[in-house]
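Next up is a structure, given as structure tokens.
The complex appears here without one of its protein chains, the remainder shown in place.
Labels run A and B following the written order; every chain starts at residue 1.
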Amino acid sequence: MLRFIARRVLETIPVLLTIATVTFFMMRLAPGGPFDKEKATTPEIKAAVESYYGLNKPLLEQYLKVLGGYLKGDLGPDYKYPNRTVAELIAGSFPVSLELGCWSLAIALVLGVTAGLIAAIRKNSLFDYSAMSLAMAGICLPTFVLGPLLALGFAIHVHWFNASGWDFARDRVLPALTLGLFYSAYIARLTRGGMLEILNQDFIRTASAKGASTARVLFKHALRGGIAPVVSFLGPAAAGIITGSFVVETIFNIPGLGRFFITSAFNRDYTLVLGTVLFYAVLIVAFNLLVDIAQVCLNPKLKFE
Amino acid sequence: MPGIRATRNSGITVWTIRWHSTWGNQLPLPLVRNSILAVITALIAVFFSGCTPPPTRTSYGDREQILFRGNGAEPQDVDPQIVTGVPEDHIIVALFEGLVSEDPRDLHPVPGVAESWEVSGDAKTYTFHLRKNAKWSDGDPITAADFIRSYQRMLMPTLAAEYAYMLYVVINAEGFNKGQIKDFSRVGFKALDDFTLEVRLNGPTPYFLSLLTHYSWYPVPISVIERCGPVDQRGNRWTRPENFVGNGPFVLAKWRVNDLLSVRKSPTYWDAARVKLQEIRFYPIESLDTEERTFRAGQLHVTYEAPLARVDSYKRNQPDLLRVDPYLGTYIYRLNVTKPPLNDRRVRRALALAMDRAAIATRIRRAGEAPAYCFTPPNCAAYTSRAKLPYDVEQARRLLAEAGYPDGRGFPRLTIMFNTLESHRAIAEAVQQMWKRDLNIDVELENHEWMVYIDNQRTLNYQVGRYGWIGDYVDPNSFLNMFLSGGGNNQTGWTNKEYDRLLAEAGQTGDQEKRYELFQEAEAILLEEAPLIPIYHYTHPYLLRPSVQGWYPTLLDHHPYKYVYLQPTKENLTRSQTPTLAMP
Partner (left out) sequence: MPTGPFLPDIAPDQGEIPEREASLWRDAWRRLAKNRLALAGLWILVGLILICVCGPLVAFLPQGLRPSGLSYSYAQQDLHLHVSPPGAKHWLGTDQLGRDVLARVMFGGRISLLVGLSATAVALTIGLLYGAVSGYFGGKLDIVMMRTVDIIYTLPFAIFVILLMVFVGRSLVLIFVAIGAVEWLTMARIVRGQVMSLKKQEFIEAAIALGLRKRWIILRHILPNVLGPVIVYATLTIPGVMLLEAFLSFLGLGVQPPMSSWGSLIKEGADWMEDAPWILVSTGTVFSLTLFSLNFLGDGLRDALDVRASKD
């Protein structure tokens, strides 16, 4: 196992390097720059600002300088907020996204797996149809519709929560629900699909015929295999959730990391784009590793890979 | 058979619901789950009755004199010499004060740090007398030398301040900023003594005092900056709350990125006695819809802007919460005169004359905007253009035919470019229809992401491009100088020697009447040549609670905080003040 993990970490290095390089040059190819404004300043001033940040040097030189900075742990200054560094922005906003992501994942997993399990057992029953219909409704209501609806209902019609902000404990509820309900729909359907695959197998039939109770068959025998597609899906999805959702953070004005992913690209904030992309990449790699380990645990036959 | 019955099972009464299922197992629903259902039902009942809400944040703010302001975006910084945006302006005017301040009602210059001033006969030299009791928030007095060192930092080429050009009216300022002059003492600033500042300008600049109210002219505490790092270092941390020093009515208290920036009343401000607010909290809410919901939930006193879709509803149901103030700006379509067929003046005029701007302003925008038939907004410092570019479909058709496209035949494809925003799209679609209906020409629409849109305009890679111009100070010059030949913001390729000459001459006169006559002639040329189509003059719709006093409608949306205070109204002394949901 340890060798597996160590090998994975080694593989990550060329991956990160490729991502950094491709992102760096992709950004520079896009028209516009961090200091382009609708109300243009004089060309001399614009040249002066760009020269201050070394943006007028040859591209390769800038690239090497950025790489060198990363090796030293310096992610560079931010262009849009000259007062802040990229590291500071990421370090300040990630804990918020992490917290929101964990609450959302908890809601999604609890609701989704439970609904999917019960729907799979009681296939084609009323519960199955209503649960899956609710799940479909969850997917049909994208976050940018569900969020404002929840805010209108629970923050304005009745004042149980704030419409935006992240100051109090109760500010977590509406955004976590918005994000969690959305993902729970996916998880419910994937769970049901995966469980149905397993439940049709002979060994389930055997266990049941031998007199095992519903619960025992479910949790001891079926869940391991049935949960596999959820785990595959969850790997990258979890990494995405905890790095924040741009939409939910905009709707509830949450100071998270998700916003920076989109706004930095639109602002051509080169350093922040690279920083967020690499941060996300590290998380994705870590979560994929976890998913692969989990799959081996669930299906020991894979150990002999 | 489905049904409900009770069974006794080891001493606990269990309610079960029999499912119509293929198996005999019944899924028991213990008492706990039933209680949960009961609670959920009760919650739903309470929800739909919408009963008594707790006191909201704004009622608390009203009592404590804390203003909750929605501020549109996270500020780049609060260093007046680094930033360029409007949200930053709202914060900076609380933290700093310039030589001159603004009257809260009509923004005319009133004494700020300078308690009086004299203007020389040729209007090229200003002498400011600073008040002796003006202090920085760390207690140090503000001297003329502070101002001179601030301007030196502002004009330092190594700092690369993006608004440095606002100071170019001063002798040799441009040269110093471009690195041609190395000695700052040659720039037109001089400290005659500790509390007297002399400024010498290149030419008579009648709007100079209004210019001084812009934050690029504010002083910064150089000694504090130097303690935190090199004075021309952009990442200098002197604006962090623990280091911050300013000279305004408030000081920086708390700053959480993308979350909250709060300022509290400064005890060292020379006019602190007049300041009634104790604290201002700025919320950087980017989405206008989120901001509107936050306002409705009682969390904000004033918003940055009101979403266009909701303005009608507020006008009908809660007009006392909606403010639609006039705003010094014009929404235009720029025409790239370097590309045919737009290089033909008749085509450009035809396009302009065939655009029903009244319909756009009243039916699409619907927030009290005035249709624009000239470029400068009416009554801009008492200047209103006499020349107009009217709505005249007959003449448009004639001009188009004259230009060689009778009834639109043979007219090449034209593209309207705009950045992605619902209102821009709606207007472009309407214009597309108008030109099709009245001129029989086909127009394509292209929406671009923000940076691509800016880049395309800068490189003249467009045909018809949407643009909005906001005046920096209240004077027609701030609009008309946009179209000088080769001007950085011209971006249409249009040049006109007569236009340039008129504006240059106006720049040399101190006589307001003469200036305005020259402007009238210049604007007449501009509208005759039509490198732009003025569409509407901006207004600024936003939401404001009645408890906010001293907040007057001004053309630049400036509301000096030392005149603002909160008056708890009768309602919010007892309960919250949230407006009800407006149902269609």
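Points to keep in mind about this one:
In this section, a contact is a pair of C-beta atoms (placed from the backbone, for glycine too) under 8 Å apart; a residue touches a chain by one contact, two chains touch by 3 or more.
Only a predicted model underlies this, so the values are computations on that prediction, with no experimental measurement involved.
Every shown chain touched by the omitted chain in the complete complex is listed here: A, B.
Checked against the hidden chain, the listed residues A:P34, A:P82, A:G112 or A:P148 yield one contact partner: A:P148. Here the missing chain is touched by one residue of B:A145, B:C228, B:V393 or B:A430, and it is B:A430.
Across the entire complex, the residue among A:I5, A:A30 or A:C297 in touch with the chain not shown is A:A30. Taking the complete complex into account, A:I204 is the one of A:I204, A:L223, A:A238 or A:I254 that touches the chain left out. The chain not shown here touches subunit B at positions 22-25, 289, 307, 309-310, 312-313, 359, 363-364, 366, 420, 422, 425-426, 428-430, 432-433, 444-449, 452, 581-584.
Where subunit A meets the missing chain, the touching residues are 11, 14-15, 18-19, 22-23, 26-27, 29-31, 121-122, 132-133, 136-137, 139-142, 144-145, 148-149, 152, 186, 189-190, 192-194, 196-197, 199-202, 204-205, 207-209, 214, 217, 225, 228-229, 231-233, 235-236, 261-262, 265-266, 273, 277, 280-281, 284-285, 288, 291, 295, 299, 301-302, 305.
Following the convention adopted for this analysis, only the chains that are shown with their structure count from here on.
Interface of subunit B with subunit A (complex): residues 19, 21, 25, 46-47, 50-51, 53-54, 56, 74, 76-77, 79, 82, 84, 157-165, 177-178, 234-237, 239-240, 256-260, 283-287, 289-291, 293-294, 296-299, 449-452, 454-456, 458, 467-470, 488-489, 491, 576, 578, 581.
Listing the residues of subunit A that touch subunit B in their complex gives 30-33, 35-46, 48-49, 51-52, 77, 80-85, 89, 92-93, 122, 125-126, 148, 151-159, 162-167, 214, 250-253, 255-256, 259, 266-268.
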